[in-house]
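The other protein chains are all here in position, but one chain of the complex has been omitted.
Right, chain A next:
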Amino acid sequence: MTDFDKPATAASAAETVPDTTVGVPQAVGSAPSTSFLEVRDLRVHFPTDDGLVKSVDGLSFQLEKGQTLGIVGESGSGKSVTSLGIMGLHTTGQYGRSKARVTGEIWFDGQELLGADPDEVRKLRGREMAMIFQDPLSAMHPYYTVGKQIVEAYRVHHNVDKKVARKRAIEMLDLVGIPQPDKRVDSYPHEFSGGMRQRAMIAMSLVNNPNLLIADEPTTALDVTVQAQILDLIRDLQKEFGSAVIMITHDLGVVAEMADQLLVMYGGRCVERGSAEEVFYQPQHPYTWGLLGSMPRIDREQTERLIPVKGSPPSLINIPDGCAFNPRCPYADVPKGNVTRTVRPELQQVSSGHYSACHLSAEQRTRIWTEEIAPKL
């Protein structure tokens, strides 16, 4: 099934080759997806004065209901752009600043979204798929009470009067653990603490029982103690509603507990993907090794230092030739010839459902991982 394991390259953008995590081969082209959510060769490009910014450049993945997908990567790797793309928030808002070019296919519950009528997608937004943003203070309107904002989110999709919607808002605030919800419903966002605000944001996102919840760095702006509470809350709510969750983060610690599937992004592309367990314990890509190495851990000896990934993320206008990671990769010279600097590596199956895009051979990766990386972690 090697044919199905290769996502399309830039040259053959039209010819989408879905690769499946379940291992069921799929027909080439725009055959409807059987998955709850399937993204095929998603590309989000922004034309700017300096050139074309390729924020996401050929991303494919699938997600089933009740499952959690963690998308990990540095700032600028395309995580948030991907999530906004799924929500259709790049193309909406003709008055917004971005003039994004979004191509590929997004199959959501049997419906393709990118080619769909924007108003149909709008009706799905908030009802079928909802989003939690990073900074709840800036993500909530400062001039409306929390209650009003939740009521609004509910009434867009439900034809009920304000009283019913308000009751629902109080119910949701209670559900996410806000004390005295009948009073707090009339508070403004600035009157909440950071953790409470994020709870309110979650209440707003879940008010319509969405089947897909995208959490874009939901805990980054919060205190560590509150982070755990919020993650627990999202997990509990997911269990209760059985929705699919995409958890976007740069913090491997966050996804370690939450995710069933992991997708590591670098320079707008997927460099490694697989079950959370495999990616954590058998990571195949040098960038994933770098992420693991720069993760602080309490059980590490104090004398040992973190192993940072050297250098900075690539410019999305001039993505390096060959492997995008090659300028920062300590093993760029291991494969013979100049292959890492000239040929872009495609995703290859490592084991069932586990893919990695790297020029290192399986033997080389296993050796480096077991001998050099794993002992230091």
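By our rule, a residue touches a chain if its C-beta (ideal position, glycine included) is under 8 Å from a C-beta of that chain, and two chains touch if they have at least 3 such contacts; residues count from 1.
Note that contacts and distances are computed from a predicted model.
The chain that is not shown carries the UniProt protein name "ABC transporter permease", picked from "N-methylhydantoinase B", "[acyl-carrier-protein] S-malonyltransferase", "ABC transporter permease" or "siroheme decarboxylase". Of the listed positions A:122, A:162 or A:239, the one in contact with the omitted chain in the full complex is A:122. For the chain missing from the display, the contacting residue among A:184, A:285, A:328 or A:359 is A:184, taking the whole complex into account. Of the candidate positions A:48, A:138, A:209 or A:370, contact with the unshown chain belongs to A:138. The missing chain lies against chain A, touching residues 84, 87, 89, 92-97, 119, 122-127, 130-131, 133, 135, 138-145, 152-153, 156-157, 183-184, 186-188, 190-191, 193, 204.
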